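The structure under discussion appears below in the form of structure tokens.
Note that one protein chain of the assembly has been removed; the remaining protein chains are unaltered in position.
Chain nomenclature is as follows: A and B, assigned in order of appearance, with residue numbering initiated at 1 for each chain independently.
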Amino acid sequence: MIMPSRARSVATALVGTLALVLSACSAAAPAAPSASSAAAGSAAPAVSAAPPKVALTFYFPVAVPGPITKIIDGYIAKFEAANPGITVKPVLSGGYPDTLTKIQTTIKGGGTPPDVAVLLSTDLYSLVDSGAIAPLDDEVKAAGGDTYLADFYPAFLANSRYQGHIWSLPFQRSTPVLFYNKDMFAAAGIDATTGPANYQQMVDDARKLTKPGTTWGLEISSDGIPYWLFQPFAIGNGTNVFTAANKVTFDSPKVVQALQDFVDLPSKDKVMPSGILQWANMPNDFVNGKAAMIWHSSGSLASILAQAKFKVGVGYTVGRVGYGAPTGGGNMYVLKGIPADHKAAAWKFMQFMSSADIQADWSIHTGYIAARKSAYDTAAMKDYVAKTPQAAVAPNGLQYAKAELATHDNAQVQKALGDAVQAALTGKSTPAAALQAAQQQADKILSAFKD
Amino acid sequence: MRRHRQRPSRTSALPYALVLPTLAFVAAFTLWPSVRVVFDSLFTQNQAVQTPVFTGVGNYASLLHDAGFRQVIVNTLFYAGVTVPVSVVLALLLGLELDRPLRAVGLHRLAFFHPTILPMVSAATIWLFMYAPGYGLVNVFLGNFGVGSQNWLGDPQLALPALMVVGIWKQTGYFMLFYLAGLQGLPREVFDAAHIDGASRLQTLRYLTVPLLRGTTLFVTTIAVVDAFQTVDQIYIMTGGGPTNATSMLLFDVWQTLFSFLDIGRASAMSVILIVALLVFSIANFASVERRATDE
Partner (left out) sequence: MSSRRRPRSLLAWVGGIAFSAAGLAWAIPMIWTLAVSLHPADEPLSASNLWAGSHPTLDNYRQAFDIAPFARYYLNTILIVAGILCVQLVTITLAGYAFARYRFPFQNVLLFLILAQLMVPSSALIVPNYTTVRQLHLFDTLLAVMLPYFGSAFGVFLVRQTFKTVPRALDDAARVDGAGWIRTLWHVYLPPARPALIAFAISSISFHWNDFLWPLVVTNSEASRPLTVGLAVFTQLGEIGAQWPLVTAGTVIVVGPLLVLFLIFQRQFVDSFLHSGLK
């Protein structure tokens, strides 16, 4: 029954007043992050003689399922315990694109950006163009310069350098890898110790594994960000798809050949379903036995192992010549325009989060590749690799990895390449024509940026 | 005793004060932004050109020459052109059926109407799953008829129709209710007379029911068209505009151009085009209603 009107209007008015009051309170809170947020993180009350705490705001996107916020909270608690003068307020800001947009538009709108954020390694040029981030040269020099950086995997640092500066530290990185069903390999008489060594071998293997109606030899998705799973074909063919922040090589002969290789898989070799496959469905197809091999993020290892009822092998993605892969994932950046003590505190936080122990723990729990080599020497990681040997494959593959596609106006340029890949895969256009169109489009976009 | 009865409020500020809050909000969030968006559309402002540079109709010209944008317009018109008639006709048929004494009327009404109350993003999530290759229910169902598993959201030919199904699924129940209400308001005598005169069911439908429901039809069609032009949620969740722009529609493109590509000038121009399209439709709709009303 409907409530009597008077009671209903009173209730509405009460709820409304409450709403307005609460919304005013919550409106005040995020607009003034520093003071009130100290209560959120640390438990230590401010002692009268102690200097005022530096309160950092840390934006991080979530790209993997799991209790990520809990893990991050744990790291922050450890950091705050070791650094009593600093508190960190973590903000889960959506996905990578959302986080980037929010930060860039904050700065454009004259708002207060966070102090430190995890953003895609490829967002570098966009961030520099919009004046959003601060270089870390002085900080890195003070930490040991090149010696300090040497412990990071060079492939991961590739997207951190621009105009002679260092702009970010790798934090949650990945590469595409090739997952293969060892049981199916054995049944087809293929040596399952390692994955295929090059494109031709991959095709041969896939042909043996394809059983029309039940199993596809190979599945490589091309929705979402199609350029990422296309890059291995190019890198494995000896060339990357770009050479500088304002120069792409989409229509170079080797890249065209790489796209033809990709297109041949469903059309000529018939080892893959035709059309645009969805990233989200690949692990499911693999563990269901519908695909004997898939290309997917190194970070999918844990969930695949949890579901697969067969022996899972991890190999490298390949092109004609041999192994090749782009890197992926996010780096930590310090934002520009924050006070000097904030920058110093943020750098401390970055160093902590990219330290060997934290990186090892982060990698074990999320599946990202640890950003530095010494993380693989920690006891925790050694134990983990002993139990899950497949986890060692991706870091070893970093020697074959090159930079992920990153240019000015990144999103549009990536879309141009992605559209070309999709156009070729759907037969709308030949690889050469599609890539030429993409090259022209990218050139037009990039011509506005002088490097 | 005060005598206010005959005093008009011409000198009183009261009505203005009463209207002011609404006017202020509408001015701030509808009127001023409408002007602002037109203004911004005349400037180039993007990642390469951070301070706005006047370009007149430059953004519009660039959009017209862009094959991708033309595709977006085509997609939007195609989507509206299919979902609107299909939902409306289906809603009428369902309403007719529901109008008769049936068993389990409430259950049927629930089945058809419940998608309306769901947020579109949840409907899209459900259908994203329905369309999964292999085990998605759509493919499993069609498999019973010998149709092989299709890659609905990954095939440029099938993706937009797949989104159309979601739109129709969601809104038909809503329109059905309006037809139900309309049907229940129709005069019984007319139908009894037709029955006595020997009209067949089809004739009754065509010459009596449909014309009498014209007001309802106009109303739901208007809502359907305006909604179709604002399709975003399904695209965001299910396809991201792909494959190769096959499912990109106007409002989604506005959002992507501003928030992914940070091109304010271009996004403003697209917004203006959207506003103009809706205005043109509203005016044409209104004019045809007026004309019909005077004809009657």
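In the analysis below, a residue touches a chain if its C-beta (ideal position, glycine included) is under 8 Å from a C-beta of that chain, and two chains touch if they have at least 3 such contacts.
Note that this is a predicted model, so its numbers are computed, not measured.
Note on the undisplayed chain: of the listed residues B:57, B:89 or B:140, the one touching it is B:140. Listed residues B:49, B:86, B:186 or B:223: the one in touch with the omitted chain is B:223. From the options B:42, B:84, B:120 or B:213, the residue with contact to the chain not on display is B:120.
The residue from B:63, B:84 or B:130 that touches the chain not shown here is B:130.
Contact between subunit A and the unshown chain involves residues 2, 5, 8, 12-13, 15-20, 22-24, 26-27, 29-31, 62-70, 91-96, 98, 102, 105-106, 108-111, 174, 224, 278-284, 287-288, 296-297, 299-300, 303, 306-307, 328-329, 367.
The set of subunit B residues touching the chain not shown comprises 1-2, 4-5, 8-10, 12, 14-16, 18-19, 21-34, 36-37, 40, 94, 97, 100, 102, 106-122, 125-130, 132, 134-135, 137, 140, 143, 169, 173-174, 177-178, 181, 198, 201, 219, 223, 226-227, 230, 232-233, 236-237, 251, 254-255, 258-259, 264, 267-268, 271, 274-275, 278-279, 282.
Definition applied: only the chains that are shown with their structure count from here on.
Inter-chain spacing, taken between the CA centroids of subunit A and subunit B, is 36 Å.
Interface residues of subunit B, counted against subunit A in their complex, comprise 46-50, 68, 132-135, 151, 153-156, 239-240, 242-245, 259-262.
The residues of subunit A lying in touch with subunit B in their complex are 97, 101, 104-105, 126, 129-130, 222-224, 273, 275-278, 281, 284-285, 288, 290, 408-409, 411-412, 418-419, 422-423, 426, 428, 445, 448-449.
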